[in-house]
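Complex shown without one protein chain; remaining protein chains in place.
In order of appearance the chains are A, B and C, and numbering begins at 1 in each one.
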Amino acid sequence: MAEPLLQVKNLSVSFQQDTVVDAIDFDIYGGESFALVGESGSGKSITALSVLRLLPNNANIQADSIALKGQNMLTIPEIDFCRWRGRRIGLIFQDPMSSLNPVMTIGAQIAEVIRLHFTLKPADIEQRVLELLQQVEIPAPERRMQEYPHQLSGGLRQRVMIAIALAGRPELLIADEPTTALDVTIQAQVLALLKKIQQQTGMALWLISHDLALVSNMADRIAVMEKGVIVETAPSTAFFKQPKHPYSRKLLAALPDIRHCLGKTATPSTPLLQVNDFKVWYPIHKGLFKRVVDHVRAVDGVSFSLQQGKTLALVGESGCGKTTLGKALLNLVPATGGRVWFDGVDLGQLSDEALRRKRAEIQMIFQDPFAAMNPRMLIADIIAEGLQALRPEISAEQRRQKVLHLLEQVELPASSAIRYPHEFSGGQRQRICIARALAVSPKLIICDEPTSALDVSVQAQILRLLQDLQQQQRLSYLFITHDLAVVGEIADEVAVIYQGKIVEMGAARQVLTAPQHPYTQTLLKAVPELKVT
Amino acid sequence: MIQYIIRRVAYAIPLLLAVNILTFILFFVVNSPDDMARMQLGQKHVTEQAINNWKHQHGYDLPLLWNAEKSGLEKLRQTIFYQKSIGLFLFDFGISDSGRNIGHDISERMWPSLALALPSLIVGLLVNITVALMMVLFRNSYLEFGTIVLCVILMSISSLFYIIGGQFVFGKLLKLVPISGYDSGLSAIKFLLLPIIISVISGLGSGARWYRTLFLEEVEKDYVRTARAKGLSEVQVLFRHVLRNAMIPILTGVVVVLPLLFMGSLIMESFFSIPGLGSYTIDAINRQDFAIVRSMVFLGSVLYILGLLMTDISYTLVDPRVRLS
Amino acid sequence: MVILWTDGLIFTLVLAIAISVGMMLRKPHFKRPLAKITQSKTSMVSLVILLCFAGVGLLDSVHYKDSRTGEIISLLDHVAKPLTEQTERTYSAPFSAYLYSKEMIIHDDGREKWDYPRLKYGAAHLDNPAQQKWPDILSKAAIGLGKGVLLALLLYLVFWMIRGRKSAEPYRPASKAALLTLFAIISLFYMLAYLSHWYHVLGTDKVGEDVFYQTLKSIRTGLVIGTLTTLMMLPLAIGFGIMAGFFRGWVDDVIQFIYTTLNSIPGVLLIAASILMVQVYMANHPEQFASVLIRADMRLLFLCLILGVTSWTGLCRMLRAETLKVREMEFVQAAESLGVTRPTILIRHILPNVMHIVLISVVLDFSSLVLAEAVLSYINIGVDPTTYSWGNMINGARLEMARDPVVWWPLSAAFLFMFTLVLAANLFADTVRNAFDPRRAEHG
Partner (left out) sequence: MTHQMMSSFLSVKMRIQAWFFYSILFFLTGCEMAPLNNPYREVPPGVSVLYSSFAERPKHLDPAKAYSSNEYTFIAQIYEPPLQYHYLKRPYQLIPLTATEMPTVTYYNQQGQVIDGKDAGQVAYSDYLIRIKPGIQFQPHPAFSRDEQGRFLYHHLNAEQLDATDALDDFEQRGSRELVAEDYVYQIKRLAYPKIQSPIAGVMRNYIAGFAAFANAMKDQPITTLKAMPLEGVKATGRYQYRIRIKGKYPQFKFWLAMPFFAPMPWEADAFYAQPGLIDKNITLDWYPVGTGPYYLTENNPNRRMVLTKNPHFHDEFYPRTGEAGDKQNGLLADAGKKLPFIDRVVYVLEKENIPYWNKFLQGYYDASGIASDSFDQAVQFTGAGDARLTPMMREKGIQLQTAVTTSVFYLGFNMLDKVVGGYSEQKQKLRQAISIALNYEEYIAIFMNGRGMPAQGVLPPGIYGYQDGRAGIDPFVYDWVAGKPKRKSIAVAKRLMAEAGYPNGIDPATGEALTLYFDTASASVDERSRMNWFRKQFARLGIKLIIRATDYNRFQQKMRQGSGQLFTWGWNADYPDPENFFFLLYGPNSKVKNGGENAVNYENPEYDRLFEIMRNMDNGPERLAIIQQMQHILRRDAPWVFGVNPKSFSLFHSWYKNIKPNLMANNRLKYTRIEPDLRTQKRYQWNQPVFWPLLLIAAVLAIAVYPAVRAYRRRLQETII
């Protein structure tokens, strides 16, 4: 085999005591696309950054050699090495918003790289910038050049990032979770672009991701990382056929799959929640006296009904209003119009107090388990809070019992009752949130992207837990998500939301297998399929 | 934009009214018009007649806030408060209780104050930023630690020590600058040199630390990592990206105080006997010259509000993300 | 036993601090930062210094009516009785045996001579200062130091008895440093105290009062200003800040209006007017202020009050901003969806999550307030001229610096003590901030 482009031998990175990357070796060959896969905290990003020496000073890097084209980078003094960054190795970061300088026009930010590494006349530089923008397929590049990052959409920003990375004509392009922050459809486009560019320029692509499905479409070779160690390296075809290492298998097994929806059978049942022409509008103020000139129609005339013990998945991309809808149903956001019947009662008619109690039968599980719990409170108090508020009559002892019971239900040790949120992992926290929701024995739980912040393996567990609970206590879920795979796993019915309106609704298998509406179709197309050939 | 400004100005009016009432009450709880008259008329041979004359001449012979005798609007109009306040809103500060035209005095004393405050601000800003940048450049090194300690030490010394020490050393021992005083035009330089240096040094400690934290916050950000990934050297990163973003809070922070510079610095001016508005205010307090005190308070609040407005505007200028509405 | 206003407040404050620290120790999200603080050497050392200052301050806050003179005096005065009584005619340098200004000396034989006279108390026990003084000072210093060391060791023994069992292993280096400082302070202080029986260790001031005594007395003033002011402003700041941030709408508007108004009035003028007001009140009700001490105390208290009023807005604004952030957090929404009432949410969810800001700003304000006192006293709107305070000392020092030869010791003394206090406070504040501020958790 040819001499590798990048050769990493026995690389370890440690902060103070704890070692995050532990003596890993891997090679990347010219022109190939190499994927480093692992769950969050496995140290994959650290590896990339350490290669580029972008870690903060308190990081301690050790390695036998990190060689680019056989040239050992470790012995190069900083002053020379910074000429390599961007020139020979390009880097794309996860979050395009924060990775771009907010007060510089994107043109300037790209030009900077060129000016840094090539000696060109200003006119040529501008020319080059244009080329790059065209290369990353940004419409109307002349205009965009003059704009600031905040004026661009997420997808465009990521394209700009790519342009910046490409500006130095690097031999190796490192893409660190390049699409995680993007919507499915955009994600697909960006990935396609990356692929294309790689073929054009023939540079090597080092992809860092947690998403096996995505990787399966992109990578030639795959390395799986667990807790700072590379457990398996293999050509992707071989890998997906049959992974050797148990961890790899676990990962694969955990992957959600749309096709599970095929197993679902629709058993009719009584409607629990009925929403009719539901609206949430935000006024836009203008002028001297702040007149309302127009509205942002976050949720615009949505109607659907959810049946007892069933799961309705609200699918849509970010900003389509699905989360707003959820919060509005909980009255966390004032609704502008429409009516809501909750098991037979018109919530609109209830007095505030009655409403408060009734609403408690609808609970919510939030996206970010870290923000969803008051870090200053004990788990026991967090879970018991709802009880205290709604049923002050029950005694402290009973409450304690209830809490322990709930913990048991969500498969957490009783000991966790007297601990604080920060002591738990993401998955455990999500369980606690579920327990909190269950505490007031609701009929309906609104799950707002409950798993999108979690790793695949954990995600699977949570989904299973939710399903079990549904079995046990005939809960209904309003499941808000952008991830169709997850929908396939859990939903009985699916409603696709686009720009505040439901464009398609129906039984899961029907919507997912035979989508009617073009938008749904594009969505489904965009979902990265696990390629097993 | 224009509408925004208009709204803000409209908002300022009740504010100023409140300020005015507050000062008014505070002052007249303390002393009655008679006291003021005595204060101004001096000590020897003061007769009731003279006092009443004085009160009549300076318009302090009306009731304070509410005139029961009069009818209708006059109840409000024929009061000291109304008579004295209305002028302020037209920026006509009237005659001080000791018989000088306040507006004229202010317009004269404004310039020395500015001549002291503005250079101190600018020089201070430059010095602070340089030091802060240096600290950030050498972060987590003994150098940074040393500088921080130095800053803390500088912070822990009362400004009075700086002034007294400075006057003693540079004025008295080394005879490099006049001990105090002021002169118009360029000849002011030699008088201002010492005060400026002192105010810069006394502000250095806290200033540099504050800016350092600002810079550090920026350095943590992702786009800085991007900039490094582009291949910029540490210094380039600091100057092209970090400084530029950190300047936003710094600049706007400066803009707030800009208008207030006119008010001058109380301590400095009275120590170096610089005839600015600061010493003007102090004198007024000591002489209990209500007319002046009130005018200065009013001026101060106006400038403060102006400062807030300017801050918002300057945000839109330096930060493309911000829009006024 | 007489309890002045400030005394009462100080003791309540001490109590409050004790309680809150106790509670913090139980809460883990406080435990971690506290541990962080206790682990840092600088913070522990400065803490010890602060505590020592506080000790002196407290000692000076226990007042009682002296049976003999009927004057109200504090324990400190009682301890330092010799200092208070050994007043010279006017200035005298530290450890000097002579007055600092020449005057006409009538010798026993009636000869008159224009020269530096001997002090009444300072080094009075020597008959030939020229030779004996320094040896004497050194020997006495040695003795004093020795006794001091013994005392310190004694204290250690007791200390060790108490907490020797559950030895605090993790905090070793820091606590060692702290103990060492304590040791040094105790023994040095004792030495000074011992020496001051024979000498004016920091000289005497214009009317011959011992400067050492004055500086000690000034400590209380500084502490009171630094602490009580925050005590005054906290309720306002927290209450308004949180409410503005949480309820928004008109509540927010009103509160913002209030603090913009207050902010826009130049602080000095506000303070000046208020201080005048107090004086008027005292002038009109002389019967309530029977003694100088009470008058001074009242003024001091009021100064704290008004300083509080002028300075709460800053914290209020910060809290408002933070609350706005916190109230959008999902756990608040979760609580709402659980049907928790708003007051409960305020108390249980918002308040604890903004508390660290309060803590930080309180610690940070302390030093700046101590410094502010000096400046205010300079413009004669500070503490009562009869109260001992560094501000007043510096003020006097301005004149002394103009003398030739310079009278340097009052200024230096004030500088030394003030600097130590403020420096310690600042260093401590830094560590507290780094410990509690989530944003600064990573870097120093």
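Assume a contact is a pair of C-beta atoms (placed from the backbone, for glycine too) under 8 Å apart; a residue touches a chain by one contact, two chains touch by 3 or more.
Quantities reported herein were computed from a predicted structural model and do not represent experimental measurements.
Participant: Since one chain is left out of the picture, which of the remaining chains does it touch in the full complex?
Facilitator: A, B, C
Participant: Of the residues listed, B:D61, B:E217 or B:E234, which one is in contact with the missing chain?
Facilitator: B:E234
Participant: Touching the hidden chain in the complete assembly: which of A:A23, A:I61, A:V229 or A:A507 does that?
Facilitator: Within the whole complex, the residue contacting the unshown chain is A:I61.
Participant: Can you say which of A:D18, A:E78 or A:E393 touches the chain missing from this structure?
Facilitator: A:E78
Participant: In the complete complex, which positions of subunit A touch the hidden chain?
Facilitator: 53, 61-63, 66, 73-79
Participant: Hey, which subunit C residues sit against the chain that's not shown?
Facilitator: Spelled out for subunit C, the touching residues are 70, 89-90, 100-104, 112-114, 205-207, 209, 276, 279-280, 282-283, 286, 290-292, 295, 377, 380, 384-386, 392, 395-396, 398-405.
Participant: Could you please point out the subunit B residues that touch the chain left off the display?
Facilitator: 31, 35, 38-50, 53-54, 57, 95, 98-101, 103-105, 107-111, 134, 137-138, 141, 143, 167, 169, 171-191, 233-234, 270-271, 273, 275, 279-280, 283, 288
To be clear about the criterion, only the chains that are shown with their structure count from here on.
Participant: Starting from the Cα centroid of subunit A, hunt down the chain whose centroid lies farthest away.
Facilitator: In terms of C-alpha centroids, the chain at the greatest distance from subunit A is C.
Participant: Using Cα averages as centroids, what's the distance between subunit B and subunit C in whole Å?
Facilitator: 28
Participant: Indicate the whole-number Å distance between the mean C-alpha point of subunit A and the mean C-alpha point of subunit C.
Facilitator: Inter-chain centre distance comes to 53 Å.
Participant: Could you check subunit B for residues that touch two or more other chains and list them?
Facilitator: Touching at least two other chains: 139-140.
Participant: Show the residues in subunit C shared as contacts by 2 or more other chains, in ascending order.
Facilitator: Counting only residues that touch two or more other chains, subunit C contributes none.
Participant: Which residues, counting only subunit A, touch subunit C once they are in their complex?
Facilitator: For subunit A paired with subunit C, touching residues are 327, 330-332, 356-357, 359-360, 362-364, 366-368, 371-377, 385-386, 388-390, 420, 422, 433, 436, 440.
Participant: Once bound in the complex, which stretches of subunit C touch subunit A?
Facilitator: Within the complex, subunit C touches subunit A at residues 27-29, 329-331, 333-341, 344, 348-349, 352-353.
Participant: List the residues on subunit B that touch subunit C in their complex, please.
Facilitator: 14-15, 18-19, 22-23, 26-27, 29-31, 139-140, 145, 148, 152-153, 155-161, 164, 167-168, 213, 216-217, 220, 263, 266-267, 270, 281-282, 285-286, 288, 293, 296-297, 300-301, 304-305, 308
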